[in-house]
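Got a structure here, written out as structure tokens. Questions coming.
All protein chains but one are shown in place.
The first chain written gets the first letter, and so on, giving A and B; residue counts start at 1 in each chain.
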Amino acid sequence: MSDAALPAPAAQAPAPRRPMRFRETRRMAATYSRSISAMLGLALVVLFLATAAFGPLVAPFPEDATGAVNFEAKLLPPSAEHLFGTDQVGNDIFSRVLFGARTTLQIGLTVTGIAILIGVPLGLIAGMTGGWVAETIMRVTDIFLSIPGLILAIAIVGALGPGILNAMVALSLVWWPGYVRLVQAKTLSLRNEVYVDAARALGAGPLRILFVHVLPNCLSPIVVKASMDMGMAILGAASLGFLGLGAQPPFPEWGAMIAQGRSYLPDWWWCAFFPGLAIYLTVLGFNLMGDGLRDVLDPRQR
Amino acid sequence: MTDPLLSIRGLELAFDTFDGPYHAIGGVDLDLQPGEALGLVGETGCGKSVLTRAAFGLLPSPPARIVAGSVKLGGRELVGLPERDLRSIRGAEVAMIFQDPMTYLNPVFRVGTQLVDAIRAQSKGRIRKAEAKDIALAMLEKVHLPNPERQFRAYPHELSGGMRQRVLIAMALAAKPRLLIADEPTTALDVTIQAQILRLMGELVEDMGLTMIMISHDLGVVAQVCSRVAVMYAGQIVEDAPVERIFDAPSHPYTKGLLKALPHPFKPVESLASIPGSLPDLLHPPTGCRFAARCPHAGPACTSGPVPFADLAPGHRAACRLHLEGGVLGGTGAFAETA
Partner (left out) sequence: MSRLILKRLALTALMLLGLAVVTFTVANIAPGDPARLAAGPDATQEMVERIRQDRGLDEPLPLRFAYYVADLVTGDLGTSVYTGRPVAEDMATFLPATVELVLFAITLAILLGIPLGVAAAVRQNRASDHLIRLIAVSGVALPMFWLGLMLQWYLALELDLFPLGGRLGVFSDVPPTVTGMYTLDALLAGRLDTFAEALSHMLLPALALSLPALAAIIRVNRAEMLEVLGRDYVVNARAQGIGPGRIVGAYALKNAILPTLAMIGLRFGWMLGGTVLVEGVFDFPGIGLYAAKAAVSSDFEPIMAVTLALGAAFMLTNLVIDLLYAALDPRVRAQI
């Protein structure tokens, strides 16, 4: 018997493996990029962000976004000079749409941001503690969630008075309960995971469990929801603007622009059409991106 | 020797994954005679469930793909058969019972409804609902369920694990199939219930003259019910023998390792024996014997090409060059043994 210490290795050399570092991230990126819709969403979102950032610098008629009037040029159809045409006071709609992107982004980010800042901690508390604290939080959340969001927002704006700031406050108040419910449910299910029990058995206190085990696992549903919410918040803001409760004219907010343009259908259709198209494409982008993120981060979650 | 009921030749199956094809089944030859009870054993992931499901078109395809080979049931080729024909075979000629009776029963339908659906499907619509109900009740009695009427109206979550498994057995056998495939039927059950279910299965197999394949990772279970055992490793059959010979005269190094790893109930040991190494990566399957990397007796011939079966005794074959060339080929034994 020969004395080979180890069993004979396989004769065939193993195929080259991808390096292990960041493999998970790269796999996620690869999965994301394989989806046409997710990439389209990403493209739209990037386009939106770029417009918000650089639009005002590129706009051909920046003064039109802040109330300049030019009756000579009123209600001109789309052309090379005025890509989206002009409105009833002669403003270039393309420029106004570009400026409006910035407002829209501000509103979306603020509303989603505040909603997360209020909702996530409350959800964590409700999930981690029990008893009447959690009960109260959840009951209040349930009541808020039982009121159709837009109506509640209108009621709040109706009470506070029209204006962009009040619209943002109203929308934030409508949005935070959604995060409470999401985080609370996730926290509750995570608390019962075996690894949390294991951590506790090893002496981990509740704060450590919260930050090391619970919070990181909540992040992916929060990220997915935030992405979808950006789209919905933008719709909400545009809706309030359409009703005249958000940004006031001559502010170039997309919803308000549609309301203005409404009177000029059908002959001067471009006044109402292009701002709406902008809203649609932006919301579509966030929705597609949210879908893509969800498929990548948590394929079993719907 | 009569014609085998089930005849598998050279079956190869792969799953198309993100990282490439995963060669789950790497060439399987297997014959099953009518009336035999074959135990298909192997560790988790060796492909025993995949093999039986693939044979009858139960794997989602994509990503599963039969690369090569043939599966004949009673002489009829199944590979390449359209879904509609496969469906008429399933349930009526080949029945399957599965591991976890909770997840394999639809939670929102009553047990009776599911039984009646199965019976009517297996009769190709010729049996009416009322008649199917009678058959269902009779089957529930046959599997020794107390108060069959009550179980008929119950929902799956209202029954205990053992009772649910009996329901699945009733469902499978209602159409008096030729072949029964039991995929780890007792793994999810308590040991006492396990014994009951195994006894029931043994009874029914004999009573109905069934041919059976019992899949399990538990050699003890297989020993109770089966007349023949096939051992699988990494998608291939490595040894195939009557049940006594597997325990008395295991020949393939993997089988020997498996049996050595079973702790003896009465002899305490310092540490449990295990087989060193781990399963090969089936994305890039090794040529030749897939066990070679972990085998104490492996030699260069083992990895150069496919390993043919060596006939050790009537009905006993092992895919190992050790027994072909008769002699130790090299390597020191982690398992001291005589050639």
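One rule holds for everything that comes next: a contact is a pair of C-beta atoms (placed from the backbone, for glycine too) under 8 Å apart; a residue touches a chain by one contact, two chains touch by 3 or more.
Only a predicted model underlies this, so the values are computations on that prediction, with no experimental measurement involved.
Remark: the omitted chain is touched by one listed residue; of B:E43, B:D100, B:E141 or B:D218 this is B:D100. In the complete complex, the hidden chain is touched by one of B:R90, B:H284 or B:H323, namely B:R90. Looking at A:L57, A:A80 or A:A159, the residue that reaches the missing chain in the full complex is A:A159. Taking the whole complex into account, chain A touches the unshown chain at residues 37, 139-140, 142-144, 146-152, 154-162, 231, 235, 238-239, 242-245, 255, 258, 262, 265-266, 269, 272-273, 276, 279-281, 283-284, 287-288, 291, 300, 302.
Mapped onto chain B, contacts with the missing chain fall at residues 56, 58, 60, 87-92, 95-96, 98, 100, 103-109, 114, 117-118, 121-122, 155, 157-158, 168, 171-172.
To be clear about the criterion, only the chains that are shown with their structure count from here on.
One finds 50 Å separating the Cα centroids of chain A and chain B.
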